[in-house]
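Every protein chain but one is kept in place in this view of the complex.
Up next, chain A:
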Amino acid sequence: MTSGFTFPYFFNYPPYFTLQPVKETRDKQVALWCSLILSFCQSTKTYIIDVQSESRLFSNDSINRKLSYEARAAILDELVAQGRAEWVDKSKTQCLIFWKRVEEWAAVLMDFVRTFGLSDSVMTMDELVGGDDVRGTELFGLHTEVLARVLRLLEAQGKVRTFKGSTAEEHGVKFL
């Protein structure tokens, strides 16, 4: 799954794995890492980054370097500031990554609805991210928390109506 991803040049340069003390240098470094995180997550369809676990993203065995927890947290903080990520927990161990923004996901969903003529029909949340209809589309595997945000947005825009089912899996949405 991850074999297709090409890491950028800086991933092979050791100092990029140390959080730089000089501001202008650090700004450049963090910007490059933020960009890498978004492309990596998009390529691997990763929605949650567990900051403390071993990861192909934060370490490069070929040069024997890896980003420290502090460095990872600092970089993710920047993504959060840009609105491209959110800390799931106060202790900052898990980070939800919006490699597509909520608005972009909403457009993808509405496109799906249009393409498959789903106006007026109803689907459960589960079906929306894992059903046969979405297999092969971008929606497949979408993180439920992201989907929840998308639906909240679309509901506010009057494009869908959500309702609770008896179980979380059965929470559904009607496309208006």
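Everything below uses one rule, namely that a contact is a pair of C-beta atoms (placed from the backbone, for glycine too) under 8 Å apart; a residue touches a chain by one contact, two chains touch by 3 or more; residues count from 1.
By our rule, contacts and distances are computed from a predicted model.
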| item | value |
| --- | --- |
| Protein name (UniProt record) of the chain left out of view, among "Vacuolar protein sorting-associated protein", "Phenylalanine--tRNA ligase beta subunit", "Nucleoporin 43" or "Trafficking protein particle complex subunit 2-like protein" | "Vacuolar protein sorting-associated protein" |
| Selected residue (touches chain absent from view) among A:Arg65, A:Lys92, A:Arg152 or A:Lys174 | A:Arg65 |
| Those residues of chain A which, in the complete complex, touch the missing chain | 8-10, 12-18, 20-22, 24-25, 27-29, 64-66 |
